[in-house]
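Yeah, one chain of the complex is gone here, protein chain that is, but the others are all in their spots.
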Amino acid sequence: MQRMVFQRILIGFVTLWVVSVLVFLMTNALPGDVAQIVLGQSATPESLAAYRAERGLDQPLLFQYFSWLGNMLTGDLGVSKAGGATISSLISGRLGNTMFLAALVALISVPLSVALGLLAAMYPGTWIDRTLTFGTLALISVPDFFIATFSVLFLAVYLGWLPAIANVAPENTFWEMARGIAMPLIVLVIVVAAQMIRMTRAGILNVMNSPYIEMAILKGVRRKRIILRHAFFNTIGPIVNVIALNLAYLVSGVVIVETIFSYPGLAKLMIDGVQTRDLPLVQACAMIFCGTYVILIILADVAAILANPRLRNPK
Amino acid sequence: MTGIKNNLPTVANLSGTDRETIETGLRRGANRREVMSWLIAAGASIAAAGSIVSTAQEALAATPKKGGRVKFASDLHGPSDTLDPGLNTSTIDYTRGRSFYNSLCQINDDLSTRPELAEEFSANSDNSEWTFKLRKDVKFHDGSPLTADDVIFSMSRHYGEKSTSTAKTLVADVKEWKKVDSHTVKAIMQGPNADLPVILGTPQFKIIKDGTTDFQTANGTGPFTLKEFSPGVRSIGVRNAHYWREGANVEEIEITAITDKVARTSALLSGDIDLMQALDPKAIRKVESTDGVGVWSVASGAYFGICAMTNTAPGNNPDFVKALQYIQRRKKIVKSVLKGQGTVGNDNPINIAYGADYCAGMVVKEHDLDKAKFHLKKSGITAAELNVAEVAPGLTDTCLLAQREAQKIGLDLQIKKVPNDGYWGAVWMKTPLNVVSWNMRPSANVMMNLAFAPDATWNDTLWKNERFGKLLVEVRGVTDASKRAEMYCEMQKMISEGTDEFPGSGMIIPAHRNYVDGKSDKVEGISRMPLGSLGGYEWPEFCWRTDA
Amino acid sequence: MSDLFEIDNLQIQARKEDGTPIPIVKGVSFNVKAGEVVALIGESGSGKSTISMATMAYCRPGLEFPGGEVRLHGKDVLSMDPQDQRKLRGNNVAYLAQSAAATFNPAITIGEQVTEAAVLHGTMTQEEADKRAVELYHALELPDPDRLGRRYPHQVSGGQLQRLMAAMALVSGPDLLVLDEPTTALDVTTQIEVLKAFKKVIRDEGSAAIYVTHDLAVVAQVADHIVVLYSGEIQEQGPTEKIITNPTHPYTKRLMAAVKPTPVAGMGELVDDAFDRDEANVEVRNMTAGYGGIVNGKPVITVLRDINVKIKNSHVVGVIGESGCGKSTLARVIAGLLPAAKGEIYLDGTKLEADLKNRSKEELQKVQFVYQMADTALNPRQLIGDILGRPIEFYQGIKGSQRREEVANLLRMVELPVEFESRYPSELSGGQKQRVNMARALAAKPEIMLCDEVTSALDSIVSSNVIKLLQKLRDQTGVSFVFISHDLSTVGSFADEIVVLYAGRVVEQGPVDEVLAPPYHPYTRLLISSVPELRVGWLEDTMQKREMAVGIARGVEITERGCPFYNRCPIAIDDVCDVEIPPTIEPHKDHFITCHRSMEDIEAAEAAPQQILHGFEKAAPDNEKVA
Partner (left out) sequence: MTDMTQNEIQDDAQEKTIYDELPDAPPKKTLKLSWTGKLGVIVVAFWALMALIGPWVAPFDQAEILDMDSYLPPGAEIDGGGTHWLGSDNNERDTLSRILWGARMTVGISFVATLLAYLLGVTAGIAAAVKKGWTDMILSRINDAILSLPTIMLGLLIVVALGSSIPILIGTAAVIYASSVFRIARAYGQEIMVMDYVESAQARGETIWWIIFREVLPNAAMPLATDFGLRLVFVVLFISSLSFLGLGIQPPNADWGSMVRESLEAMQFAEGMGAWAPIWPALAIASFTIAINLIVDDISAKSGGDLAKKMIS
C-alpha cells in the first residue's frame, strides 16, 4: 500500500510538471501580454517596452519558464507581473478563503448528499426517490450562475435576509462572517450536493446487483441494513472518488460563484491572472489546483484502500 | 471653458410650485417613492422624476456630517490593481489615487481648475511657461513634508524611455520641470498650452514622495491613509487626521469591486454597498423606484463608437464609412440602449459637455437608409467583419442594432465578439473594423490631440490629416474666442464628415454617454465633475453620511 | 401434513416485452420431510435454482409467481406478507449459494456475516451467535476456528468459504437448508472435503435440505430423495437408491450416462495411426515461468518450474492438476501469451520465440489456444460467422463466398447448424458456444490446439458430448492437443499421454494407461480416489482411506525446496521429502514419477495404504496454511 501511495505521489509530480508546461504554453499563446493588458488603451510602444523591461518580460520565453521553475522549486512563487505584488501575498489570503469555503461546503454537502443518496437508493422508485432524483436533476440542469443570481435576488434583495456579497474580512465578527458566507455556501452546497446525491445513489444501486446483496436479502436482512452495512461499504471507493472530484471543483472551479458573490477566492484570481496574462500568477494558481487535485485523488485512493479489506489486509 | 449643461431636468428648472411641493414633502419626511409618484402623476418620466428628487435631496441636505464608513464597489479589479498613479487605468485605481494622494491642481465640476497642492499657479503671457507654488503645510502620511523635489520626482516618472506612465503623452509638450526653490516648480513648455493645469488635475499626475519605488503601500498626502491594500479584493482607507485641509468627512472608506453587474446592483439595492460604479442603464428604473438608493448620472463627453481603420479596406472607402454612419439609429441608441442616459452623437468626439469648443452648428446625421444604401452601393462593399468587445456598457447592443440596419441596406455586417481582456493590445487599432470607448478628457484639445492628431499614438483609425494636426497645435495659442470657435468647428467637421479631398476620420460615434452610477441616499456630497464615474472620482474627500 | 415442506404445483414465469408470460417453472410439486435431503437435479435452464429460491418466497428480478403454493409447516409462504417472508429467510429457511466467493460480502468480516441472520432475527444474541459459529467452524473442520470470524472473505480459500457458507446457513438452526450447486466450482479434492462437511452437519443438525446440482454422482452421496428436472418440469422423482440403480425416465438415463467414470487404465479409445505420430510436434524444455516480471532470472511469482513436455504429432497430452497448479500457465507459455522466464519451446524442431509478439504468422497459426470460458472467449459483438471467418481470412486470405463456405464447413465439423453463422454468441447455449470456440481454433488449420479446461464449465451431458466431438476431431484432422483439465476421468478418456502437475511441478508423466494404473504417484492416487462414484456410500468408503484424510485436509503449498506434495503425502519421509528435490523414477519406458520413495515403497503403499508410517498425525490441522 505504501508503495502504491508513493507511486501515486510520483505520478502527481509528473502531472504537476505537465500542467506547468501546458499552462505556460497556453498563456503564451494568448493574444496580448501583461504589459498590453495593464497599460490597456493608454499603452504606447515606449511605455510597453519600458513595462516589459521593468518586469523582465523581455527575456526569452524559455528563460522565463525555467527561472520560474527554478524559483518554484525553491519555494519562491515570484512577483505578479501585473500589479507587482508578491504572488504569495496575493494568494495567501485567498487560499485561506477558498479552503474555508470549500471546507464548509464539504462539511455540509458530503454528509447531506451521502445521506440523501442512500435514502434515494433505499427506496428506489418511490416518491422519495423520484423527488430526489428529479430535484437533483433540475438543479444540475440549470446553469449555476442562474442559481446564484436567483438566490441573491431572492434572499438578499427581496427578503433582505442575507448580504448580497460575501463579506469575509478579518475584522468581521463570527456572526457577520456566518451571514457573509451563507449565500455562496448555500449555492455551492446545492450545486455540489446535487451531483453527489446522484452519484451516491447510482453507486449503491450498482452494487445492489451483486450476489452478496441477494444473499443478504435471502438471509432476511432489513432494507436499511442492506444499504448501510452491505452495499454502502462496498461503494465507498467510487463515492469517495466523486467527493474528491467535487472538492477539487470547489477549490478550483467556483469562478462563477466567486464572481457573483464577490468572494475573494483562488478561482477568480486565476481567471484574473489569465485575463491580465500574469503568467507567474496563473502558474502558481495552476500548481495549487493541480496539487489539490492530485492530493485529493491520492486521498480518495487511500480512503478506497482503507475501505476495502482486500487491499487493506492483503492475504 | 464654461460650465456644462446637464441634460436632465433639475430642481432649478422646475416650476416654482413643483419645487416647493417636493421640498416641503421631503422636509416633512416623505420618502422618495412618494415624492416620485407625485412627480410621475404630474407627467414626469420615471428617470426624470428620480433625478429631480435626487437633486432636491442633494440641495436639501447640505450640511456635511462627520464620521461613518462608506463602501464603494467599482466594476473591475484584479491582480493588476496598483497604487502607482502613473500606472492607473481603471476607476478603482483612480478612486484609490484620489483617496491617498493629491494633485497640483484640482478640476471643478465645470472643468475649470483650482489649486490643490499648488497654492497658486500661473502661466506666462503665451501659456508656454507655468509656475506652481506649493503649499508649505503639507505632510506625507509618513510625516515628511512636501517639497519641490517630490513634485519633480513625481513628474519625472512620466518622461523617458523607462517610463511606464499611461499618461506620458498628455505632458509630452512640457520640455522641462524645473525646481525654482524648495516650494516652487516651473514647467517649461515646447509651445503654448493653456490646458496644462487641467491635465495636471487628471489622475495619473498625483504627487508621490521623492524616490518612491515600492507601490505596495501608498505614501501620499491624501485625505485617507492606507490601512489595507489587497489587489483584487479590497482597499481600506482611514481618515487622515493630519490632512492639510479640512479633510474627509467619513472615518473610513472601503474600495472594492463587484465585477458582475447584476450582483453589483443587487449589493446596492440590498444596502451592502453605498456607492457603485457603472449602473446598467436598464436598471435605472429599478434603482429609482427603490427606497434608499438613487442614480447618480452626470452628462459628459465620454463616447463610444465604431472605428473603421482608414489605412485598409473597408475603412479606406469613405462611402463605406458614410453608409455606416447613416444606418445608425442614434436617438434609439440613446433612448433604449442608454435608457436616456446619454446624448446623440454626430461622429464627433466633442459634444456640448466640452462647452464653447463644441461646434454646435453642425447638422446631426439622421437615420437615413436611402442615403446609406446610396453610399454603400457607391462603395461596392457588401460584407464586413466588426470586432466588438463590451468596453463600454451598451456597445454590443449598439453594434447589434447596426448589424440589423446593415442587413436592410444589403450589408452583411458580421459581428465578432471578442473578450475585453487583450482587446486593446490585439484588436483595437489592429483589425479593420473595431470599437472604442473614450472617457471624457479635460478639454476638447486634449481629446482630439489624443485620438485624432496625425501622429497621435492612439489615433483610433490611423487617420492622417495634416491640416487637422496643424490647426490642433495652432489653436492652443489662439485667445480670440470666435476665431477659436471657428477653428474648432472646422476640425470637428473634418473628423465627422471630411471633405471630398480629405475623407473623414472613419469614426462612427452614435452617442455620448453619461456617467451613470448608483448611490445610497445616505451618502451625500458627490460632485458632478464629468471626467469620470461618480463625479470624476472626487467623492472620497467630500462625501458624507446623512446617518453619521 | 406430515411433511416439513411442500411445494405444490409451483409456477414461475418471466414476461416478454409485450407482457406475454414465458413459463420458467411449469407446475412442480414435491415434498421434503424433516431431516431429509432432497436433490433437485437437472442442467442449466432446468429451473432448479429458481425453484430452490422459491422456498424462501424469493424470485430473481423479472420473475414472478403466477400460481402454486410453497408450504412450510403447512403454511404458504408465497402469500405471506413481506415482513413475515423476511423473518422466514435466514431463520426458518437458509440458503447456500453456488459461488461463496461472490456471495460473501468482501467488506464485512466472516464472523459478522455468519452470525448476521441469527442476530437480526433475534434468535440469539451476538455472543451466543459467535459461540455457535465457532462450534460450527469446529464441526465443519475449518482451520483456526477461534479467530476465523475476524477474517475477511478474501483471506480464506474457496473450499473454506464454501464451508463457511454452510456455517452461515446453519447458525440460526433453520428447518430447511437450500444448497444451490455448492460444490460445482470446486476441485475434486476440495469437493470431497466440502461434501463430507456438509453431510456431517446436516445429519448433526437434523435439518432438512434441498440440494441443487447437475451432478448425479454428488447427489448419490448426500441425497435421500431425487427430483429430476428438465425445462421447469419434473421428469422423475424417487428415493436416491432407486433412481440411481433403476432409472426409468430416459432423461435420467442420459444423466446417468454422462456421469464420469472412475479413471482407470484402458478407459480411452485407441486411435488409429492414420497420421504420422512419431515426430515431436511441440517440445517444452526446462521451462520455468511465472508472473510479476523477472528478477534475477526468476519470475517474482514462480508458477511453473523446470517443465519438460513433449507433444508428438497427432497426440493428445492431458495435463491434470488442481486449480493453481500451473496447468493453464503451461498452455499460455506454449501459446506465447506468457513468455517463459527460462527454457525453450520447439515447434516442429524450430525454436519458438517466448513472446508471441515475436513469432511469425505461420507459427501463430500452427499453435491455437482454446479458452475455458466460451462466454469471454467469443466477442459478444461479433457474429459467429465473423468469429470463425476472421482466422480463415487472416491466415489463409480467403474472402467472400469462399470464406462463407469454409465457415459452413467448420460449423458442420463441430456439429452445429450452418444457420448459426448469423447469430451472436449470446444466442447460443453454453455447449454450443464451446463448440464455436473450438471451431475458431480449427479455422486456423493449426497443428496443435491448446484446450484449457474446455469442459469444466459445462453440464455433464454437454461436457461428454464435447469430449466426443474432440475425439472425432482428433481422428479426422490429426491435430495434436494439449488438453488441460482438473478432471482426471475426462482426461483419461481422451488423452494419449498424461502430465500430472502439482504446485508448478510435474509429479508424474507418461502414457495414459500407465499413469492411470499402479504404481501411482501419491498425488495421482489422491486425484483418482477423489472422483465421486455413482453409488451410495462411496463418500464414506473413500473417507476411510488414510491418504484421503491427510490429502484433503491440507491445501496446496508452493515450495522452493523439497517435494511440493510433502505436506499432503501419506508416505512422505520427514527431513527428506521436505528438503530435497525428489528424483525421477521410470517404472516403464516413458513413464516418469517424481518421488523419493522407491518403486517398492510405492507399490507397498498401494497394497496396504494404512500401514505406511509417516508423520502426519503430528501435524495438527490448524497448521494448515489459510489461503
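Going in written order, the chains are labelled A, B and C, and every chain counts its residues from 1.
Methods note: a contact is a pair of C-beta atoms (placed from the backbone, for glycine too) under 8 Å apart; a residue touches a chain by one contact, two chains touch by 3 or more.
As the structure is a prediction and not an experimental result, all values here were calculated from the model.
Remark: the absent chain touches shown chains A, B, C in the intact complex.
Note that of B:S336, B:T457 or B:T546, the residue touching the chain absent from this view is B:S336.
In the full complex, chain B touches the hidden chain at residues 261-262, 265-266, 269, 280, 282-283, 285-287, 332, 335-336, 390, 396-397, 400-401, 403-404, 415-422. Counting over the whole complex, chain C has residues 14, 16-17, 22, 24, 43-46, 58, 61-62, 82-83, 85-86, 230-231, 235, 250-251, 254, 335-337, 356, 359, 361, 364, 369, 371, 373, 375-382, 390-391, 394-395, 415, 417, 426-433, 440, 444, 459, 461-462, 465, 468 touching the chain that is not drawn. Take chain A: the residues that touch the chain left off the picture are 11, 14-15, 18-19, 22-23, 26-27, 29-31, 121-122, 124-125, 133-134, 137-138, 140-146, 149-150, 153, 157, 202, 204-209, 213-214, 217, 222-224, 226-227, 248-249, 252-253, 255-256, 259, 267, 270-271, 274-275, 286, 289-290, 293-294.
Following the convention adopted for this analysis, only the chains that are shown with their structure count from here on.
We define each chain's centre as the mean of its Cα atoms; on that basis chain A and chain C are separated by 51 Å.
Counting partner chains per residue, chain C has no residue touching two or more of them. Shown for chain A are the residues that touch two or more other chains, of which there are none. In the complex of the two chains, the chain A residues touching chain B come out as 30-34, 36-47, 49-51, 53-54, 80, 82-85, 89-90, 93-94, 149, 152-153, 156-157, 160, 163-165, 167, 169, 259-262, 264, 268-269, 272-278, 281.
Only residues 210-212, 214-222, 225, 229-230, 233-234, 307-310, 313, 315 of chain A touch chain C when the two sit together in their complex.
Partner chain A is touched in their complex by these residues of chain C: 53, 56, 58, 60, 86-91, 94-95, 97, 99, 102-109, 116-117, 120-121, 152, 154-155, 168, 627.
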